[in-house]
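All protein chains but one are shown in place.
And then subunit A:
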Amino acid sequence: MLRFVIRRLVYSVPVVAAASLILFWGVRSTFDPLAKLRQGHDAGALRREVARLGLDRPVLEQYVLWMKAFATGGWGTSTRTGGDVRAMIGSALATTVQLVFWGVLLATVLALGIGVYSAVRQYSAGDYVLTALSYLGIAMPAFWCGLILIQLLAVWPKERFGLAEPPLYFVGLHSPGRSGFDMDYLRHLALPVITLTISLIASWSRFSRASMLEALSSDYVRTARAKGVPSRQIFVRHALRNSLASFVTVVALDSAILFGGLVVTEQIYAIPGMGRLFLASMLAGDVFVLIPWMLIVALATVLFNLAADLGYALLDPRVVLR
């Protein structure tokens, strides 16, 4: 197991290196890191910055220099805020991890519940309703869904019932001056998490329904039925457990893609996480934030992919990792 993890990580090094080189080159050729300075007409300062950042050297050499600095923790300063990039990405990541954690938790529980129900009651009215809803969830642009949720769950009830505060908030993760895990946090969290996960719930529940149905039609389930094992026990111990392995793989793989959805969700709800940091940096052409941002997200994807393989191996005893 440990050998497998190490080998996979070693194999992913060249891919990550190639990806980071392309991203580095892409960001550098799109934005000029010295755009602000060039407006100042201070030729001396400009020259000093060019020399300090090594902008007069070949891109490959710049990349190696940057990679060295990145690996030793010197991520530079943001041209937008003047702050330390590592601290900025660190705090944004801490916010985003909360969203991802609650999102994946909610989506997993709901999708499994819906999938099992739909599979056990295949072709019932409930199954048809849930199937129709999942088609809608997959076909809906996430940001539109978020905007409509604000209108329906926050703005409309407030106006309709004349409340002083909307039942669910739609700006940030905490009210000003509050922090920690409390009712206020949950009321802030509800809408972003739903927006983030609605398409995941839809597609994961389809997947868990399909794998549950496959498990239910297998020979060992028939044997268990023939032996007279109670239905509930068959569903949970035999079918659900066996359908879980492939489900967990999909969850881990899709969780990496969640970062794309985060950009949209954090923008709608003004949550200061990775997505919003990315957009602000894009608008300002903040090279020194964008490059590490992309590398961090790429690394997260590699780790989630690894987690997918490990999860599969843990849940399916037939798989041996080498």
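What we mean here is this: a residue touches a chain if its C-beta (ideal position, glycine included) is under 8 Å from a C-beta of that chain, and two chains touch if they have at least 3 such contacts; residues count from 1.
As a convention for this text, contacts and distances are computed from a predicted model.
Set against the options "Peptide ABC transporter permease", "Anthranilate 1,2-dioxygenase large subunit", "Response regulator receiver domain-containing protein" or "Phosphate acyltransferase", the UniProt name belonging to the omitted chain is "Peptide ABC transporter permease".
For the options A:Tyr63, A:Phe235, A:Phe259 or A:Tyr312, the residue in contact with the chain missing from this view is A:Phe259. For the chain left out of this panel, the touching residue among A:Ala45, A:Ala87 or A:Leu136 is A:Leu136. Residues touching the missing chain, restricted to subunit A, are 15-16, 18-19, 22-23, 26-27, 29-31, 135-136, 138-144, 147-148, 150-151, 154-155, 257, 259-260, 263-264, 267-268, 278-279, 282-283, 290, 293-294, 297-298, 301-302, 305 (touch as defined at the top).
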